[in-house]
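And now, chain A:
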Amino acid sequence: MTNLGIVPVLFILLIILLVVTLLQSKSYRTKLNQRPLKIFIIVYVAILAVAPIIYFILPKEEKQVLTDNGSEKLNLENKALREALFKNETASIDERFLIDEWTRTFKEKEIYLKMENPDEGEKVNIIVQTSDKANEQITGKLYRKNFIENYIYIPDKLNKPTIIWRNEKTMAVKNPTAKKLSYVTVSDKLNKGGFNNEESHSVVVVEKWDDDGPYYLLLTIPKDVKVWSDEGLRIYD
Partner candidate 1 sequence: MMFLTTKSFAETLQAQVKFKLHAYLSMVVYLIILQVAGMLLFLLLGSANMSSSSDLVEMEFYVFTPKPMLILSSLWAFYVGKLMTRHDQRADIMPFVTTRTLSSIADVVVLGLLAIFTGITVMLSIYVVRIIVMLKPNQNIISGENMVNAPGIFIENIMTFIVFILLMTAIGYFFGMLTQQSKLWIFFIVAVSVLMLCSAFGQQVLLVTIKLAKSVPLPLLGTPVIASSILFVLATLLANKLEVRG
Partner candidate 2 sequence: MQLNSDGTKPIYVQIAEWLENEIIADQLRTDDKVYSQYQLAELFNINPATAGKGLTLLLEEQIVYKKRGLGMFVTTEAKQMILVKRRNERLTTMVQEIVLEARRLMVSEDELIELIKCARSGEERK
């Protein structure tokens, strides 16, 4: 709203002044005759008239701002993801939510789970499962639930949390750094405060659906291994 600073205004005025004086000064007057003027105007009008048609015909990937229904659906999916994780029924969700998977040979009897940068908040929820198989392996599966920011569903492109092994028995989880994303929106509306419908602020209520962070790390640990953890890591058994 207040992005109309004095500088662009002066800039604009300068350009107007330039254009007007340029076109009106007698010495520079390239005599514009009726016919070229008409042609120029007709071409411009034609371009403007065709522009919407082209715009709607051109294939485009435009993201939509979430509506009530859309966010509801995403929330339900998040719920389903959580439930599936806790019930250990990952087969149905892997395809959509699994973003990383690893295994590691683990011979120790204890495992320490640590948060690398705890003051940045808890973005990774760790779910620990015990494995019946007497093998010496830890598997980790990283899931990310539907992430919504500013009424936009952001499916990918975000940085992942990283897992760092301090030593053989200490696993640290490092929160992901913020990813820079830019969005463009073009609107017919004159005063578009944000990219979102001002009116729909009240409509799309993006509830903090749960306290969980956006990432789930599903660790499968042999059953004889003991799990220790720092504060700052949310661990579910």
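The candidate set was assembled so that all candidates are chains of the complex that A comes from, given by their letters.
By definition in this document, a contact is a pair of C-beta atoms (placed from the backbone, for glycine too) under 8 Å apart; a residue touches a chain by one contact, two chains touch by 3 or more; residues count from 1.
Just so it is clear, the structure is predicted and the values come from calculations on it, not from any experiment.
Chemist: Tell me which of 1 or 2 touches chain A in this complex.
Modeler: 1
Chemist: Quick one: which bits of chain A touch candidate 1 in the complex? Just the residue numbers, please.
Modeler: 1-4, 6, 8-13, 15-16, 19-20, 23, 32, 34, 37-38, 40-41, 44-45, 47-49, 51-52, 54-56, 58, 60-65, 120-121, 123, 147, 149-150, 152, 154, 158-159, 175-176, 178-192, 194-195, 197, 214
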